[in-house]
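All protein chains but one are shown in place.
Labels A, B and C are assigned to the chains in the order they are written; within every chain, residues are numbered from 1.
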Amino acid sequence: MLTLPCPFCGQRDETEFLNAGPTKPARPSSDVTDSEWINWLTVPENPVGYVEEKWWHAKGCGKFFTIKRHTVTHQIMMPEEDSA
Amino acid sequence: MTHNPFRQKAGGRIDRNSCVEFEFNGKRYSGYKGDTLASALLANGVFLNARSFKYHRPRGIMGAGVEEPSCLVELLGADAGGNYAATTVQLRPGLKAKSVNCWPSPSFDLMSINQLFARLLPAGFYYKTFMWPNWHLFEPSIRRAAGLAAAPDDQIPYQHFETRYWHGDVLVVGAGSSGLLAALIASRSGARVMIVDDHPLPGGCLRSSQTKIDERPAIEWAEAVCAELDANPEVTRLQDATAWGYREDNLLMVTERSPAETHVFQRGWKARAGRVILATGAIERNLVFANNDLPGVMLASAVQTYYHEFGVIPGRHAMIFTNNSSAYSLAHDLQAGGTMIAGIVDSRPSNAIGAEKDGLDIPLYAANQLQAAHGGKHLRAVTIRAADGSTKRVDCDLLAVSGGWNPAVHLFSQARGTLAYDDALASFVPDKAMQRLACVGAAAGKMNLVSAIADTLSTVTACLSEDNFKPSAFSLPSFTALPDYHLQPLWHVDGMKPGDKAFVDIQNDVTLDDIGLAMREGFDTVEHVKRYTTAGMGIDQGKTGNVNVIGNIAKASNKKPDEIGTTTFRSPFTPVDFGSIAGQRNGATVLPFRHTPITQWNKDRGAVMYEAGARWQRPGYFPINGGNMQDAINAEAEAVRYGVGVYDGSPLGKFDISGRDAAAFIDLLYTNDFADLEIGMGRYGIMLSDDGMILDDGVTFKLAENHYLMSTSTGFADVVFRHMEYLLQIECESWQVWITPVTSQWCNATICGPKARDVLEALGVSIDIGNDAFPFMAMREAIVAGTPARICRVSFTGEVSFEINVWPRHAKAMWRRIMEIGAPFGILPVGSETSHVLRVEKGFLSLGHEVDETADPYDLGMDWIMSRTKTHAIGRRSVDIRRSSGKPRRELVGLMPKTGGELVAEGAPITPNGDRVASEGFVSACVWSVVNKQIIALGLLTDGRARIGETIIIRDRERVIDAVVTKPCFYDPKGERLRG
Amino acid sequence: MGRFSAFSLAWNALSHHQKWARYWQNPPLAKKYDVLIIGAGGHGLACAHYLAKNHGINNVAVLEKGWLGGGNIARNTVTIRSNYLRDESIPFFVKSVSLFERLAKELNFNLMYSKRSMIDVVQTYSKMREIRRRMMNGYLHGSSYTPIDVGELRRRVPALTGGGPDSRLPIIGAMVHKEAAVCRHDGVAWGYARSASERGVEIHQQTEVKNLLRDKDGQIKGVETNRGTVLADKVAVVVSGHTTTITETAGLSLPVKSFNLAAFVSEPVKPLIDVIVNCPDLGVYLNQSDKGELVIGGAPDAGQSFRRDMKQSVFEDAVVTMLELFPAFRRLKLLRQWGGVLDIAHDASPIISATDISGLFVSCGWWGGFKAVPAGGYTLAHLIATGQPHQVAAPFTLNRFRHLDFIVESGTTTAR
Partner (left out) sequence: MGYQATIKKQAVWAIFDIKGNASVVAKRVADIGLSLPSSANTAYAKNGQHLCWIGEDHWLLLAPVEMEFQLLERLDPQNSSLDCRIVHVSDAYTLFTVTGNHADDILAIASPLNTRQQNFPIDGATYTEFFGIRGLVLRWPDGYLTAVERSYADMITAYFDKITTGSR
């Protein structure tokens, strides 16, 4: 059970949050090809390492925010930090 | 008067003034307050008290704590429970216990017949047989034989469990010398501290050590430290509490077995600390020789504990077998206690044996091994083997064994820390920590008490300063020096004969031969050996045996143990009651339940309540004086069609949406246009997910420019809210839109039916509710029956409907008033079953029925709701892509099933010719229509719209039902009534 | 290799079991094979067995980065069933169950296959409707599913004392799936490995694939491992949970995400429950192993994960919901908990498919893949050998994503 850094509330227990999945690229404009759309829709980042993802502080302040979380160690850092 | 033949005249910390009666395997015994079940049994000379898992060999007590591999008992009566190590059961008056896994008794166990077949039961034997005629023939008897204790039943009185959080700075696991010291330093530096120890009393190994601290018995120092800790309000000290799980971010799971609050039976702590100090000590391991499982063979440290803690020496004639220096302190104790010692067998060469032997006046067999133990149901003698292979038989009835010490790295390893093999200890020690923790004392591989304490001080001080505490100067107490710990690994003794049973895992009956066999058959990694032989998979999780398994795999494959590695250390450290994990939490925390102000009224009225979406409790139907469900539904439906009905629509999701970009946002969400919606009017809309599946439908009213009131289906309100917030906060950050959930701010009573307007008039309403002034899909503010209300003219029934929304504080009164005023009009409350009938007659959608995660609006015949202009609406693109495949779609149709008045099961498949082949559609809903006086149904059918008039076949298992395909609307197709 | 039987067991006993042969051989790693299978888990080993047995292809190497049978086959809850919802899914799992029922004899290895029924405990009308739908669809494809009332449920599972009229979700009915079974999961891997090895297939453990290799026209030509390069014209990636890690080395991305799914067992107790109990409304399921341990599973963790432990919050919910139906288990003890990594496809249905890279095949998206091991291996072998998907696996190719033509099974049951 992690603690997650809510930008408004600070570190809170994971049970207050809902995971909203890995960050998607910007929604494609309507002129992209079907396969480009399908890729955007169905193919996520799935790294063994840091994944940039969204969390919703559903039982807290209601903020959606972005973090980088390591999918093996659960280490968390802010998206601007370098995961290299 | 207590008769304890193996209890010393004096000594021990038991309360000799309070005798405790207990029962074991049906016989009555007595011990003293402060005894464990194990110490009391030994004091009484009950040495044979278990049978082994597979061969049902006689077994006794080997350990003194959680490491106990052998003597498992089942508690009876009030504290019924199974598979407790006798060494961890506190003796209390009236305690009733029995051995697990043997019948009728350990001394006469019928299953011991297995021993005769022992040869036929090597590791993995079951994979090789029991195949003919099939496993089923054998399974039941095998299952009965396995399984140790009986499961707890529901007959014991309710016990209240609790879970709670703890947030602090330092959490210390283990209240031995290092743990107590760590807690003391931390608390003095102003930190909030928790210290957890799984023994009933603090002190750890100090309790059975001759060490003096500041010239006083070590235990007095421990007690003084505890007194200081207890006086500090920032310190939580838990005894008889197990830290069993180490989770992310320094979260430890702790089960406290005897909380101070009497209404709590057990408490689960979720303790999170900035820093964790693991002072979990070390666990002594066994040595591998023939019959090392005989009653009378015990761990040296255990014998020492029984002597110091309980004044018990479980034998008259002791022998010691060791490969290290630690066991000698036991020799000193026994000598002091006047027990006759037949000798010490030490596998180390005499030049390796140091100060530990000074002052001992007993035979020392240096560079010898103990080849075998002998005896039937108890140890009688041992065979000692000299370096030259010559053997000698020596009588004894107690054999104290020490194979060295394994640091208790379980929690460290659960915290993903890496382990390193230490040659000097011949064991695995903590290497790289992966969380904010430190190991101290024996847990860190520091086996010498004095140097361990010094190390603890510096380690803990360093941690505290790193965590920005100011540890005050601390002067260590002075310890009397002890001889250094020295060991030479001995993975198994030499000279064993084929068929000798030398156990590496006592509890699961895994022998040295089993490991050899596994490796011969290709199971040569430690995980394979574990899984093939089941070594280390018992309740004790191999605490005394695992390192011996690894050592022997290494020896057999000529590798170093660190090349073999360990198996994963999994939580829990020791078994814990599920109750202490759930605590007070019950179904309601996983599935919270929700009530409206009318819920109780419905129950009082005798409604059959259903679990509706989003965890609301809603009335399904209102039985009429004991009548059946269909009668009730018909009456309610007729009331709505020909008179008036009312239902509690409060659970419908409601959102207040406003802001500069509110209109644009509504347009993004819904597939149809809202731009031209007039103020005071509402419009039905459908929302899609990005996958192009229907997410929700509902009516949205325009209250003012850029101000809307959106209503959603009951079940999906939360999903829709999340969907909207996601879009706003992530994709439309620059937009100004504010969403406030107001579901619970408004309760609504929906009056529907031809007489609805009359009832509303009769209630007294401050506005003109005529059709022209207040048309279909309009919303008005008004005073109804003296109460401010919002009235909406929406209809889920196909009849004229007035949705009267009031503040919940007025809801009960309003509802009662409606029932009272409506009575002359024959008003009836309407449940969800009837709403279902009415919407099916109209062909209105229902999520979860017609919409089953595959249908899109075109399939449902709602082309009109897919705006030509709004290609950017969420989900639109995916719908277009899916339909471009040209694959035939299942379309919404009406069905007239030809059954003699019997309903068709909802979900029944429609198949070509009614054959048992892949379906071509299904019945989404089927009801008795009060207006059509017949069974009607809705369904999704491949190319359905083109097949209207056709007869299709519904296949409900053996039942084959013809049905005529119709338009999906059975009543008032033009919708004149609901607009009337 | 010697056959296994009571006689061979007795015979070997005379020589104190010194003469048993290895289950699988350990030959040197050759430079080239006809087929490479990446991953010696259930599906990979099954595929190897069927390639050799059904298609006579035995110049095959199974490459395993760790120890064979150490992936999800070693960490699942051994539930075998075919009560799915959709026409696309049911025939596949019916096939798998029928292969399972014959497997012990086919492999001459006692898998302790125990056909013991699964009972779905139903607590909401919406779930009841959906489960009835599965019953009627299953009938079309020969998967049995029979309703029983609450009284009968309590007779068949006396330990189930919760879910009464006053509970949070009173039990309203139940459904029995007769074909459901459990079996010794490790045995499945070992049995397939033993049989494949006997047929000439090579199994190479501690052999980690670092990269997929393609020739200049993009066709697959082999793999690069920690033990050097190995060539083959056909390569199958069968590494549930870690599929994308391998395929991305060839620039192939897939519509799957990796998740942690965990389970736990209680202390062993005397026989108590002789069926698999599944509670879809609460999201927990359990069965009792022959050793006496209750094996309990819940839902996956929400975030992507490649971990093999268990998220406390998910675990607690599973315990809480179990105690709703089995309140007496408050005094039962947790013995061990663990997790595995699985990759779940965008529509949560499996993928057994050729890929855009000629010669490269994938079998992934397994969520509850243990029950699918025989059919998964069987149909993957068929696909590799013939180039055509097997009829019962045809719906599960990657093509379905080209038109977002999803197979939506999610939410039909918890028991995986």
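Assume contacts are C-beta pairs under 8 Å (C-beta built on N, C-alpha and C of every residue); 3 or more make two chains touch, one makes a residue touch a chain.
Please read these numbers as outputs of a predicted model, since none were measured by experiment.
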| item | value |
| --- | --- |
| Where the missing chain makes contact, among the chains that are shown | A, B |
| Option from B:S18, B:Q584 or B:S766 whose C-beta touches the chain left out | B:Q584 |
| Residue of B:G565, B:P623, B:G659 or B:G861 in touch with the missing chain, whole complex considered | B:G659 |
| Given B:R144, B:H167 or B:K967, the one touching the chain that is not displayed | B:H167 |
| Selected from B:I142, B:I624, B:M681 or B:L703 as touching the chain missing from the view | B:L703 |
| Residue numbers in chain A that touch the chain omitted from display | 7-10, 12-13, 15-16, 58-63 |
| Contact footprint on chain B, counting only the chain that is left out | 158, 160, 162-167, 192, 261-264, 270, 583-585, 588-590, 592-596, 616, 651, 656, 658-659, 703-707, 738, 740-746, 807-809 |
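The rule is short, and it goes like this: only the chains that are shown with their structure count from here on.
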| item | value |
| --- | --- |
| Between B-C and A-C, the pair joined by more C-beta contacts | B-C |
| Averaged-CA centre spacing for the pair chain C and chain A, given as whole angstrom | 29 |
| Sites on chain B at which at least two other chains make contact | 247, 251, 270, 691, 878, 881, 884 |
| Residue list for chain C, restricted to those that touch at least two other chains | 312, 402, 404 |
| Complex contact set, residues of chain A against chain B | 1-3, 13, 18, 20, 26-27, 30, 34, 37-38, 41, 54, 56, 58, 62-64, 73-74 |
| Partner chain C, residues of chain B touching it in the complex | 80-83, 119-120, 122, 125-132, 134-136, 139-140, 142-144, 146-154, 156, 159, 161, 245, 247, 251, 253, 270, 414, 498-499, 513, 517, 520-523, 525, 527-528, 531-532, 537, 539, 541, 568, 570-572, 575-579, 581-582, 585-591, 593, 610-611, 620, 691-692, 848, 853-854, 878, 881-882, 884-885, 887, 905-909, 911, 916-919, 922, 955-957 |
| Residue ranges of chain C touching chain A (in the complex, touch as defined) | 242, 244-245, 253-258, 302-307, 311-313, 343, 346, 401-402, 404 |
